[in-house]
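As structure tokens, the structure follows; a few thoughts come after it.
In this view, the complex is presented without one of its protein chains, the others remaining in place.
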């Protein structure tokens, strides 16, 4: 276990932190205002400004491990950078490091054909377009991904796609021009080889962005989370990624780094919530004392610090394992952080809300919005329940053959 | 302890339940649509229809204990009715039983002058106007109510009011025509006799409804929660309720029944969340089984049922004590329910969200909205922390003189 | 719901409380000393003295609902008395109200033959002998009672009993002269009709009390919890209670009131732990303040008070339901208290330990012993897990047929 920040990483941390302080935090209110004033679903001018500046400074595509295209950082190296970006909801995009584009770019880098890379990866890497990932479906329990029912049927040189997806984040954004659709293509294959990933230009006839989904009252515009209908959508056969029936194989590869990113961003957000909580606790007074000195408030701060530290170390360790022994061996550790990070963030944010009184749930502080965003992460990419079952089974596999644990 | 539902109450429960099922639940979607389509801050037609119908059926002003004006129900009798109304966010208003009007009407019934009753209480009881309660302030920690800084200075026959209030629920609603302002009038009095309650017509010059406050992204329109600015607002001296410096005395009386109402509504909401959770758990399938049979899901249902039952019994017991030994003796019990009920509701709703997957946080189910509303109740009328400290001190007062526990 | 204490109950509460204060609490140290000094497994003189006194005062067999033999109290009436007795580990026996004799006597009252009553019930009611209940087995998971493997085979006019039981509380006590053995008699019957209850005199050849089981280091002498071996034990056929294959039928009836007793005793113990915690918190000083005023200590007291109140109301309500609608309809409520009461007691005792510092885990306070005793109650008569599953299934049965929930 070597969690040291290399000089390269340390330097990037400093540059990122400086950028956040100089440019991103001050832009938060501007961003919010630009969204509120105009068409909520149109990209903001401020974000394009931030992107241009970050790109110019070379703080761009830091997430990409492969050195052909990206910064060449390992998961362990990128993790502390993701934490820094995660401190603001508008933190990742300036650096072209926001989901779901990061995951989609990784898929294309690893599994995309030359043609696919040229057409979709390059503009994504340049920050010229954005992308969506259409996997979750409203009609079935997504905890069991093999439930997916949207389908792509081959018809000559084309796929004919039908089905309804939702939580396709970013699909409402006009810059989003391509979706990675995942659906049933080979129903007769073994259970995890029935689905494929197919690239679908968003303007293909039959693709309808039905409506934005809200999260606790927030529409998360202009990015948002869309319900998308596919009706007899026809795309060329070669738009399939990697090959038929290999959807889950790709998904496995896609999810690992994405989980590190998500978790470190959650930790960054929790850190900032703790900062807000601390500052409030020493600046507000009740019964003649600062809040920090009343009742169990100091305990809440202590627990938050402790839990954040543990969540960070757990995530760094998972990243380290991914880098050294690979996703498969690190599967339990990756599942552990998937459960821990958002739950820790939620607890810290909730305590911070409580310390702020009514202001904490209002628009005057970002806490309630953060809470809503983190709450979805206990569901996105599989609910807590699925990941805990997986951790449990990994543990028991030390004692009995995995077959003995089949079924639920 | 006698928690039996009398025949009168049992009959009212049945009538209310029937009304909810026939009229209120089906109106929820209509209400939401009418708010979304029109001016969010204009009352909806559907609500006026519901009110007319409930009034016609005699299901009106059930909350009022005094028989001159109201249904003459005790707290213990009204409690199960509040639970039924609480099952829907639009449940209480049709019966003219929604906060903050209920509390304001009680204040006027108990402490209002004949003049005040005639001018404000009667139209409130008729459901013709609504009212606001302006107590919480943005600039100070409201956990310690004596922090309040907005003031009313006597100037001849008038009060001159200055200050900034927020979380004045309902103030944005055009039907809201009067505010009960609470502020500093007698700074030289002992600590709990410095504040007074004063009736302020909302259209008095100098009163500005500054903005609506959001709760987790919801504006709660058309009722909402407003920030209200008072700038040299002049009202007649006789608008003071009960007398100078008696604000806290009134507040004490106002809070008791209000807590029962709030808590029982929270319990009603928790019950409905549990219903949704159960129904989802038996209708969705993953890994070949209904969700109810996977992992710890049955435990979540069991814990929810148990916690709701305990919260309800605790609240009924507090109501019973209020009726039999009075608010003061029941102070610890009232504080207990104030902490328990919203926390139980939050836990149940959160589990229900989790059982619903992504749908649970979206607008397709009311769960996220309910969560947001319940979350504010851990802060409104004093945060959990203040009430737990109060419970603890009551307990210790069995062993040492209260003076020994002064300070924090 | 009518939880009122009738005058009869109120008077019994006062007499019991007086007896506890005058006789039982002062006897605790004496009892401990007599156990420590002599043969640990011999009854103490002090207990016989207490019994004689309580019997003389008519505080005797209060648990028995049937008026032929007992006090004729309903479950709701007996519950508050059980709470008072439960405040001391030696509290129930002076009143001939201690487990497992109470349950065994109830079984004999309800299901025993005239002969069985004469031989066993009468001396039990007189407090002249004690009894054991031999059900749990070391070799199988007792959470599923149908796992039981000890058997009784009919051989002419006799039963021939073989098997190993444990947690047969009281079997090491020389006053214990009879055991109710439950075991497999009719393996070909449907699953819940395969077992019978059979009365076995403890001195029957082949019965061996193997060893006392410890609970967290305590042997709980002189009552204790024994492992008992049955090797070709022969008893008359007519010793079967009620009839062959009716063991579970009896067990169901036996468990209901026993759960109320256990839970109310847990609540009594929790109340006394809270008293100790409060007293310690106001009498010890650190950093210049009583412990009660440090950090979150007041919160721990508040939470304890609140949780105890809820657990008591839940148990009283279950008792009320047992009395009015019967065990079967009240099954979920009975399962709820079985989970709640010991868990609440454990939390309260644990907080009390923490408030006492090192003294809390030592023999200078009864807290650690109480903790150990309560901890076993999360396992005895079925672990929490079984009861929560049962609560969950009852809840879901409101929405789907029970068959749909079969299996686990």
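Residue numbering begins at 1 within each chain, and the chains themselves are lettered A, B and C in the order written.
Operating definition for what follows: a residue touches a chain if its C-beta (ideal position, glycine included) is under 8 Å from a C-beta of that chain, and two chains touch if they have at least 3 such contacts.
Owing to the predicted nature of the structure, the values given are computational and were not obtained by experimental measurement.
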{"item": "Sole contact to the chain not displayed, among C:61, C:142, C:172 or C:266", "value": "C:142"}
{"item": "Option touching the unshown chain, where A:61, A:116, A:281 or A:376 are the choices", "value": "A:281"}
{"item": "Identified contact with the non-displayed chain, of C:19, C:167 or C:248", "value": "C:167"}
{"item": "Selected residue (touches chain absent from view) among A:32, A:244, A:303 or A:364", "value": "A:303"}
{"item": "Hidden partner chain, residues of chain B it touches", "value": "295-296, 298-299"}
{"item": "Residue numbers in chain C that touch the chain omitted from display", "value": "136, 138, 140-144, 147, 166-167, 213-218, 284-287, 289, 291, 293-297, 353-354, 357-364, 368-369, 371-372, 375-376, 378-380, 383-385, 388-389, 408"}
{"item": "Positions on chain A contacted by the hidden chain, ascending", "value": "1-5, 274, 278-279, 281-282, 290, 292-293, 297-299, 301-303, 305-306, 309-311, 313-314, 316-317, 332-333, 336, 339-340, 385, 387-396, 398-400, 404-405, 407-408"}
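Definition applied: only the chains that are shown with their structure count from here on.
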{"item": "Euclidean distance of C-alpha centroids - chain A vs chain B, Å", "value": "37"}
{"item": "Shared interface positions of chain A, touching two or more other chains", "value": "295-296"}
